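Before any comments, here is the structure.
Removed: one protein chain of the complex. Kept in place: all other protein chains.
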Amino acid sequence: MITPADTLEALAQTSTSRRSFLRTAGFTAVGAGALAACGKGGNAPSEQPTVPVAPPVATPATIKAAADAMDAMHEKGLKSFPAKTAGLGNQLLAPTVVAGVKVFDLTAREIQWEVSPGLLVKAMAYNGQVPGPQIRVREGDRVRVNLRNELTQSTAIHFHGMELPNDMDGVPFITQAPVKPGDTFTYEFTIPDGNVGSNMYHSHHNSATQVGMGLLGAFIVEPKQPRPIEKVSEDYVMILNDGMQGYTLNGKSFPATAPLTAKLSQKIRIRFMNEGMMIHPMHLHGMHMTVIDKDGWPLPYPFRCDTLNIAPGERYDVIVNCNNPGTWAFHCHILPHAESEHGMLGMVTALVVAK
Amino acid sequence: MITPADTLEALAQTSTSRRSFLRTAGFTAVGAGALAACGKGGNAPSEQPTVPVAPPVATPATIKAAADAMDAMHEKGLKSFPAKTAGLGNQLLAPTVVAGVKVFDLTAREIQWEVSPGLLVKAMAYNGQVPGPQIRVREGDRVRVNLRNELTQSTAIHFHGMELPNDMDGVPFITQAPVKPGDTFTYEFTIPDGNVGSNMYHSHHNSATQVGMGLLGAFIVEPKQPRPIEKVSEDYVMILNDGMQGYTLNGKSFPATAPLTAKLSQKIRIRFMNEGMMIHPMHLHGMHMTVIDKDGWPLPYPFRCDTLNIAPGERYDVIVNCNNPGTWAFHCHILPHAESEHGMLGMVTALVVAK
Partner (left out) sequence: MITPADTLEALAQTSTSRRSFLRTAGFTAVGAGALAACGKGGNAPSEQPTVPVAPPVATPATIKAAADAMDAMHEKGLKSFPAKTAGLGNQLLAPTVVAGVKVFDLTAREIQWEVSPGLLVKAMAYNGQVPGPQIRVREGDRVRVNLRNELTQSTAIHFHGMELPNDMDGVPFITQAPVKPGDTFTYEFTIPDGNVGSNMYHSHHNSATQVGMGLLGAFIVEPKQPRPIEKVSEDYVMILNDGMQGYTLNGKSFPATAPLTAKLSQKIRIRFMNEGMMIHPMHLHGMHMTVIDKDGWPLPYPFRCDTLNIAPGERYDVIVNCNNPGTWAFHCHILPHAESEHGMLGMVTALVVAK
């Protein structure tokens, strides 16, 4: 899992070579400077400057001025990446272990969530995070999840991809009563053998709204016996969402998304999970991805690609052999989800491979 | 193939254990009661009650009232499932056999179609059904399809996925003249060796309108020598559609969709067919699906998933090993295609696995 702090630390450890190619490229990670430049509500979408357009009778000078103005907006966005925002989703949640049971406490409530610098949206969150905290358990574990509902509407949790006893499936009026505001419901189950990999937990009540607003998270089951291909230096989760909060990766829009980092020749794993309403074909520059799992199930034969289409509800696990040094764009290839005349936005991040 | 009658019968045969877990879950299949509760036009979308919202100054009492009101709408929808509506599509059409030729008669005409209780939409239908009747033939069969056009516009039938002689391909002005109102056209062909599996028939004239309004159906070719994996206890067709008639499974929207049923440890086959304009990633709870065929062609290596993205024109065949008892939600994971603040809707059904 990566956090901006982790990232900056990782980057710092490899700063010499990385800075050299960033400098060559005119790319500077300013991090802390981002809030000053973009935050404080002074740069909310409704106040974006108009994109200058060359006037009808364009001269080389007016064309240059219009191009420079557009480029300056693009540069400003990229220089602010990774931009700081309040709050981080998908943070690993350590369980309490009670009599051999791994216990996770989740509280659902409404919060304000900073999607990109200065852009606050209304959200529904588990433990104040969008996505909710990352839950990692192991094949065969006994697991308990206490859901406390502090929303103003009922809710419930479905463990998407898990093959649980029916009364733990989390669908109000089919498998349980809705969890009313103020109430707590406890899910408890044993992870079935073989039911491993990249799964999710999310609301299954008024779900178009509740999942769209943030009641979702990664539920990862580590196998007792990992395959050799699973031995990686970093294990990333990338949760895609769209809709009311905009186009987000792990709850943040570019430039507030977190970069992925690796050292040259390391292998990383990325667990794509789509919790949105649209497909998102994620495109990695510079290196290909080897797709090993679909919905937590191993593919009989992994395949390679540079653009992986992930539909709502799907998960794909990929391995990237980071053999190409540099800072590589990594984004949804539905281009309006990634860029406008004002610069990059939404579902854009970078994979930084340090020499 | 399943019909509400089949379902209720199947459910009745396993009623004791099924009722017990439904009761536990607060879920009751009322069937016949659905029309009384929802029908008679009293619950058309334009007349849906407003979703109560907790007022700005919420108190525990007003929050509870708002949550209870929303939940009551969700419960009402689920309790009415499977709701009765007039008309059933995808009914197996027995051929007349004439001199060794299997003859199917299809008449296209405009009808009113009840998509969900009380919601009547204008439709174009083969033999008064949306989807049209299910045609099942066998590899090597000689097949004749008589199309009678009682619409007010021309039409034609394309056998999507079948590799037929060109003049049987059903594309007006490319392979045939359009079939005018009042006219009949006869398609006749031999099923080519190896051209088996889950195919479709539908209009290929003014098709965005005609297919959108219902001129479509399953055209299934059974192989002479089925593979061992094809031996199943039930063989379901699930035709997805969207657009003017709403989000439908086999021509019906939840709660009027038909549940799939199985007994514990049975294997079922589901043939997904997308006749709409949008992708629909279908998500099954509680058990995974093993995808064996794409567009009627065996995959070299089946793969497993719980969410299968089906694009317009595609078909996928899956096997579900029904090893987890209970009533399991089964729905499109584009959540607005499956739920609103008013409850479940559209592309939702259930797989009922009886102990």
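The letters A and B name the chains in turn, as written, and every chain counts its residues from 1.
In the analysis below, a contact is a pair of C-beta atoms (placed from the backbone, for glycine too) under 8 Å apart; a residue touches a chain by one contact, two chains touch by 3 or more.
Small disclaimer: the values here were computed from a predicted structure and weren't measured.
Enquirer: Looking at the whole complex, which of B:Pro95, B:Pro181, B:Pro223 or B:Pro336 touches the chain that is not displayed?
Expert: In the complete complex, the chain left out is touched by residue B:Pro181.
Enquirer: In the complete assembly, which of B:His74, B:Arg136 or B:His205 touches the absent chain?
Expert: B:His205
Enquirer: Considering the complete complex, identify which of B:Asp68, B:Asp105, B:Glu222 or B:Asp295 is in touch with the unshown chain.
Expert: B:Asp295
Enquirer: Decide which residue listed in B:Ala83, B:Leu147 or B:Ile279 touches the omitted chain of the complex.
Expert: Per the contact definition at the top, the residue touching the missing chain is B:Ile279.
Enquirer: Please identify, in ascending order, the residues of chain A that touch the omitted chain?
Expert: Those residues of chain A that touch the unshown chain are 21, 24-27, 54, 58, 60, 63-64, 66-68, 70-71, 74-75, 78-79, 279, 281, 283, 285-288, 301-307, 309, 324-329, 333-336, 338-341, 350.
Enquirer: Which parts of chain B are in contact with the chain that was left out?
Expert: 152-154, 158, 160-161, 163-167, 169, 171-178, 180-182, 204-209, 211-212, 277-279, 294-297, 299-301, 309, 311-315
Following the convention adopted for this analysis, only the chains that are shown with their structure count from here on.
Enquirer: With centres defined as the mean C-alpha position, give me the chain A-chain B separation in Å.
Expert: Measuring from centre to centre gives 34 Å for this pair.
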